[in-house]
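Every protein chain except one is present and positioned as in the full complex.
We just call them A and B in the order they show up, numbering each chain from 1.
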Amino acid sequence: MILIAIILLGAIGAISAIMLYAASKKFEVYEDPRIAQVQEVLPGANCGGCGHPGCSGFASACVKADTLEGLLCPVGGMPVMSKVAAVLGKEVVNTEPMVAVVRCNGTCEARPRINSYNGVKKCSIASTLYGGETGCSFGCLGFGDCEAACNFDAIHVNPATGLPEVDEDKCTSCGACVKACPKGIIQLRKKGPKSRRIFVSCMNKDKGAVARKACTNACIGCGKCAKECQFDAITVENNLAYIDFNKCRLCRKCVAVCPTGAIHELNFPPRKEVATPTADKVQPATAPKAVTTTAPKAEVKAPAAEIKASEAEKKAPVAEATAPKISEETNQNKI
Amino acid sequence: MLKQLLQKYQKKQIKIKSNNMLRTFRIGGIHPPENKLSAGKKITVLAAPKQVIIPLGQHIGAPAQAVVQKGDVVKVGTLIAKAGGFVSANIHSSVSGKVNKIDNALDASGYKRPAIFIDVDGDEWEETIDRSDTLVKECSLSAKEIVAKIAQAGIVGMGGATFPTQVKLTPPPGSKADIIIVNAVECEPYLTADHSLILEKAEQILVGTSLLMKAVDVNRAVIGIENNKPDAIALLQELAGNYKGIDIMPLKMKYPQGGEKQLIDAVANRQVKSGALPISEGAIVQNVGTVYAIYEAVQKNKPLFERVVTVTGKSVANPSNFLVRIGTPVSVLIDAAGGIPEDTGKIINGGPMMGKALMSTDVPVTKGSSGILLLTRKESERKPASDCIRCGKCIDVCPMGLNPTLLMNATEFKNWELAEKNHITDCIECGSCIYTCPAYRPLLDYIRSGKGTVMNIIRTRKATK
Partner (left out) sequence: MENKLIVSPSPHIHGGDSISKNMYGVLIALIPAFLVSLYFFGLGALIVTVTSVFFCVLFEYLIAKFILKKEPTITDGSAILTGVLLAFNLPSNLPVWIIMIGALAAIGIGKMSFGGLGKNIFNPALTGRIFLLISFPAQMTTWPLVDSLNPFPMTYTDANTGATVLSLMNEHALDKLPSLSDMLIGNMGGSLGEVCAVALLLGFVYMLWKKIITWHIPVSILVTVFVFTGIMHLANPAAYASPFVHLLTGGLMLGSIFMATDYVTSPMSKGGMIVYGVGIGILTTLIRLFGSYPEGMSFAIFIMNGVTPLINTFMQPKHFGGKKA
């Protein structure tokens, strides 16, 4: 009995194997073996950042193309492209690494809320309804569609400022966050030598006074930066300045003249102290209202305030009335 | 004579004939509480404010182009912006004074759009406008001339959709209308602007309807009106006898009966096919406020620059119907109704089902503002959403026969093919689905977003063909 069962099952197995083999031969699709070889060296993230459908799509595009011009895997960068070139026997083309840049600095402090949004907390849905919870209808909504779109954990909304922040080590410039942002705030820009880059961190096209009223970090379209730039890299259109990253030479002169601090410089060494005529200068991106270039002035003022405070302490009973006022003054000095 | 008729009907309890034979649309619908707090209130004329802000994009289609500049002196009824294309409308000044500037201003859309700011000085009207109260029944103009006059007066759909009327009255070649339907339904809760207009200007509305019939060469018109306005129904029924071809049809109460397609289904028992216009079923629908504006434009040479707006809400001191000049900031209306209540949560331009929540009270009244509704903080609460329990209640109430929970899923997971296959573009955004959902899911928010994306996809597909 066992023997019959074994023979029967063996026969069924053999027949099925023959049928599968015949089908695999008859319905086979020819694929260039080089596509599989190229796919081996690709990262395999299937993020679509190259513009092709997945890594297999990119691999077949590379095999079919004559040169590797215009074909770049942003995740793997130049090392991977050199490997692909080696596999295919083609020339490797040098392309600049890019990174995602968030062009809005409307933090919770700088850009106060004027209404309360009660709908679905998604940027795509909120932007179809209205301009947002603040007075600036061009700025970041803060609901994190970009964070949800990122496959590489490279962009996160900072709850303290309400704005997304890009981790430049993890960013692969695949462009998913750029597509996800309904307001076009995120842009892929050149990473720059030593990761240094300069950009206008504002999208507001309202007139200067209106923009400033809504957000203290806004670009008011005054044009000082465009006049200062010797390389013709800055254009001012619709009350908004824009720096062309292909022309920018990272000289930082525009950052120094911007009255609102809307132009940001990333990963530069701190400047030498210079006594500048205008007060209210802003340090690179992170701290919204800290004082740097006017540090000497502040230091001069602070001791005076301290003296005032100690005098007040001496006159303790009377000082209680004046003490609140003094603390207000010291606060104003810090701004 | 009108006043006597009105009093007669408001005192008697008029029974509308055959309640059980009342028609309504066939698919879906909900019954929100009426809350018609300002029903029966006479229309109060509101004086012009100190400055009006007239947006250039008050209608569907291309925004109008300004023909005045800073410093120009205008009178009431002066043309200040010309239509910017075929689907567009003229805009006229609603006040007399001087143009202050042409600048971006926040309007009901939630974004800043170009608008004309006029400082008000006196109340001088253009001489061509006939300001008398006498009813003018006769009209010797041809159909084309009537449509031209409507276009010239800048008349748009005043039910809220603001579609330029002259475009609706010029059907594409091959389509012919056979019935005019006047939308006096006012299905949204809280709003009573159309109701009060009918009570005070019933004869003018009937003359306007006959003008419309002449303009599109149609010999049948039906005024559809919901059953919760017995005084208006009785008044219209008595007066309609003097006008050939006009019937008054009381309809069973159901939201959203005022939607164009639903009204045609209710009145004429025809369902407009997916993607088609109402004219394909031979029907032209106009809001009763638009019909009144047509009467004023054709018979009194008065362009569209004022409209009846209901200001209402449970905490509002005096819910009322105001006759307001276009461009008046909403804050003026709220002050006239007793000031903004302490517990206001939302200020809505329109009704509670389809109106738009405003960001501030500096927003101006436009041609499509049928009401300003102030909801209390408690009413404005949106409970947190939970998962879909697949009860199917949203499917029961959708007036277009769609599957809202499937469409929301398709939008959430970006499955645009599935969304298009299930007719997401047919959604009229009435809000019945969210109203009914026991799990408080934001169905319409996602569907609206998905509808926009799918329409873009269809547009790009047609363009690249």
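Operating definition for what follows: a residue touches a chain if its C-beta (ideal position, glycine included) is under 8 Å from a C-beta of that chain, and two chains touch if they have at least 3 such contacts.
Note that this is a predicted model, so its numbers are computed, not measured.
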Candidate in contact with the missing chain, chosen from B:L22, B:A143, B:A336 or B:A439: B:A439
Omitted-chain contact residue, chosen from B:L135, B:A276 or B:M455: B:A276
Residue of B:K168, B:K254 or B:K346 touching the missing chain in the full complex: B:K346
Option touching the unshown chain, where A:L129, A:V178 or A:V236 are the choices: A:L129
Residues of chain A in contact with the chain not shown: 113-120, 125, 129-130, 133
Missing-partner contacts on chain B, residue numbers: 27, 30, 32, 110, 189, 261, 265, 271-276, 280, 340, 342, 344-348, 350, 352-360, 373, 375, 377, 379-380, 382-383, 386-393, 395-396, 398-403, 405, 422-423, 426, 429-431, 434-440, 442, 444-445, 448
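Simple rule for what comes next: only the chains that are shown with their structure count from here on.
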Residues of chain B touching chain A in the complex: 104, 109-112, 359-360, 380, 382, 442, 445-446, 448-449, 452
Complex contacts: residues of chain A adjacent to chain B: 114-115, 118-120, 124-125, 128-131, 137, 206-207, 210
